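Every protein chain but one is kept in place in this view of the complex.
First chain written, first letter: the chains are A, B and C, and each begins at residue 1.
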C-alpha cells in the first residue's frame, strides 16, 4: 500500500484526472527522490569523486525537487492546478539535468545507470501528466 | 528499482548490517512518509475535520520524521551509528504516535486504516534495525 | 550568520548575479518556509478550522516549495539556470496562492496576516531574481 493507493481513498477529487496516471506520476517522483538521493551519496563515496561533482549537485537538487513534487501531487484537498503545473515543470527540468549528468557516468558507475533510468521514467510520466493537468 | 536496491550497488559498506534488513527499513520509512502525508491531506478534506485535528498533526510530524530517517539510512558514505540510532529512535516515536491516532479513526476513515498499518510495519522493522545497529 | 552570508564565502560563483539580491531571495524563501509552516499549524489549532481548510493546504504547499527553492538557490556548485528559473517560478505560484488565501483570513487570524506579508515579500524579491537570472 502506498500514497498512490491512497489516491483512490481520498474523500475529495480535486482535479479531473485519470487516477492511474496521477498515481504513476506520484510513484515516479518518489522513486526519483529516493534514487537520486542514494546516487548522490554513492557518488560521494567513489574514488574519482572529482569527476562526479556535477552529478552529486544535480542529484541533490533532483531528489529535493522530485520529493516536493510528489508531496504536492499526493494532496487532493483544495489543489491549485497552476501551482501543480509549475512545480511539475520544475521537476521535469530537474530530472532532465540529473538524468543527463548520470547518463555520462553510467558506463563507469552502476548507481548512475539506475539513476538515469529513474529520471527518464519520471520525465516520461511527468510530461504526460503535465499535458493532462487543467490549464 | 529503488533506494534499497542501491544499497547493494554502493561503493562503500559503512556499517556491518544485513543489507536486506537495511533495505526493508528504508522502504518502510519511505512508505510512512508517503502514506502519512497522504493521510493528513485526506483527513483535511473530511467533513468531520474537527475530530481529525490530532491525526493531521501527528501524520505531518510522522511524514517529515520518517522521510528524513529514510534519507539518512540510505546514505552509506561516512555513516555515524550514533546519529542513525538517535534518528531511528525518533522515527519509532513518530510512527507510534501517528499509528495510535490513526488506529482510533480507522473504523470511520479508510485512509487512517492504511496509515495505521504503514506505521505498524515501520515500527516493527525499525525496532529490529535499531537492535542491529552498532552501539 | 546565515545561508545568505555563506553566499560570499563560496569558492565558486556559478551565476552572474548580484550577491545581495540572491541573498535577499534565499532569506525570503526560508522565511516563507518557516512562516507558512507555522501558520498551517496555528490554523489547525483554531476553533473555526472548517473555514481554514484551504489556508492549511496552501500553506503546507508553500512551506515545502519555498524551502526547496531556498535550498537550490543556496547551492552555487554547478548551478543550472534553467532549473533555478523553473523552481523559482513554482515558488512564485506557491506564494501567490498561499498569500491570497491568508489575506482573506488576515482580519480574523493574526498568523494569517503575518503569513500574507511573508508571501508578498517573497513574491516581490522572487520576481526581481527571476528577471535577473540568465535565460
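FYI, contacts are C-beta pairs under 8 Å (C-beta built on N, C-alpha and C of every residue); 3 or more make two chains touch, one makes a residue touch a chain.
Quick caveat, the model's predicted, so the values are computed rather than measured.
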- Query: So which of the visible chains would the left-out chain be touching?
  - Reply: A, B, C
- Task: Determine which one of B:10, B:57 or B:116 touches the chain that has been left out.
- Result: B:57
- The one of C:44, C:58 or C:101 in touch with the missing chain is C:44
- Note that chain B touches the chain not displayed via residues 53-54, 57-58, 60-61, 64-65, 67-68, 71-72, 75, 77-80, 82-83, 86-87, 89-90, 92-94, 97
- Message: Under the stated touch rule, tell me which residues of chain C contact the chain that is not displayed.
- Response: 1-3, 5-7, 9-12, 26, 30-31, 34-35, 37-39, 41-42, 44-47, 67, 70-71, 74-78, 110-111, 114, 117-118
- Task: Spell out, residue by residue, where the missing chain touches chain A.
- Result: 41, 44-45, 49-50, 53, 56-57, 60
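Everything below uses one rule, namely that only the chains that are shown with their structure count from here on.
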- Would you mind checking which chain's C-alpha centre is most distant from the centre of chain B? C
- Message: For this structure, which two chains share the highest number of contact pairs?
- Response: A-B
- Item | Nearest-to-centre chain - CA centroid comparison | A
- chain B to chain C: how many Å between their CA centres? 27
- Touching two or more other chains in chain A are residues 67, 71, 75, 77-78
